[in-house]
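All remarks here apply to the structure that follows.
All protein chains but one are shown at their positions in the complex.
Let's turn to chain A:
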């Protein structure tokens, strides 16, 4: 059974335009101009048990709307959707017992009371026995190192502390499917690392399927092998992170530092038979961009060494972030 199966999933929002000015506002009272927006536009998605999938896209691409449909909060406008074998919106109360959700920007703990009181309530909400709770949560609390935070009210926790407690709260009933909507937003590196390690561990021990949205691509690099990329409500890429790199990050770059100032024109003249373009960083630092993969760096060096003295060279790897930025800028779909 697939954890998530969506076919042609679509969500259309109706919103209204405000007319400008006082007269416009007055006209809006009687006659509103509506406009529809396809926040999620016919996406197909299949996620198998045990997968960790990164769901990325720019602000407003429709990530959160998708998550809200998958978790049963929003009703899809059209399309087929089964999550854990159920219709999330129609069978909400039964369905939500089988998922865990963390919204990075919203707390699901009760603000004014101690963390453990929230946990006790959630334990009752999910009808867990004391034994089940102790066995599972004892471990979660230990790994996330939140033991000493349990007696503090949520409002007194720092963001990193709160986030670890949120994660524990979402996993209290040990769900087979976990949704994380920007779980590491605003966290420092250490907390991020701790959360990533923890997610990897529960994926390994319980086979928990994880779907996470994030702006921080290093989260995805650390956790998942599969990426789903969304743009204007449509999936523009669905596949492995490595394929994404090899298809889009193949461009080789070499940063060269000379001992004395050089000229771009001169460098271009020296390498005019090679598929290389030059960028000037400053008077002595230049970047060579390779148009083709199989040009040897030594070939390039041998040509310029005759004219300039090279002080230092470094070969730059293209980061995933740059790849993603390029894809969005070029707006390509031909993967």
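What we mean here is this: a residue touches a chain if its C-beta (ideal position, glycine included) is under 8 Å from a C-beta of that chain, and two chains touch if they have at least 3 such contacts; residues count from 1.
In this section, contacts and distances are computed from a predicted model.
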Choices "CxxC motif-containing protein", "ABC transporter permease", "Thioredoxin reductase" or "Hydrogenase iron-sulfur subunit" - which one is the UniProt name of the chain not shown: "ABC transporter permease"
Which of A:2, A:75 or A:150 contacts the chain that the document leaves out: A:75
Option touching the unshown chain, where A:94, A:204 or A:311 are the choices: A:94
On chain A, residues whose C-beta touches the chain left out of the figure: 13, 64, 68, 71-75, 89, 92-94, 96-97, 99, 101, 103, 105-108, 110, 112-113, 117, 120-121, 124-127, 153
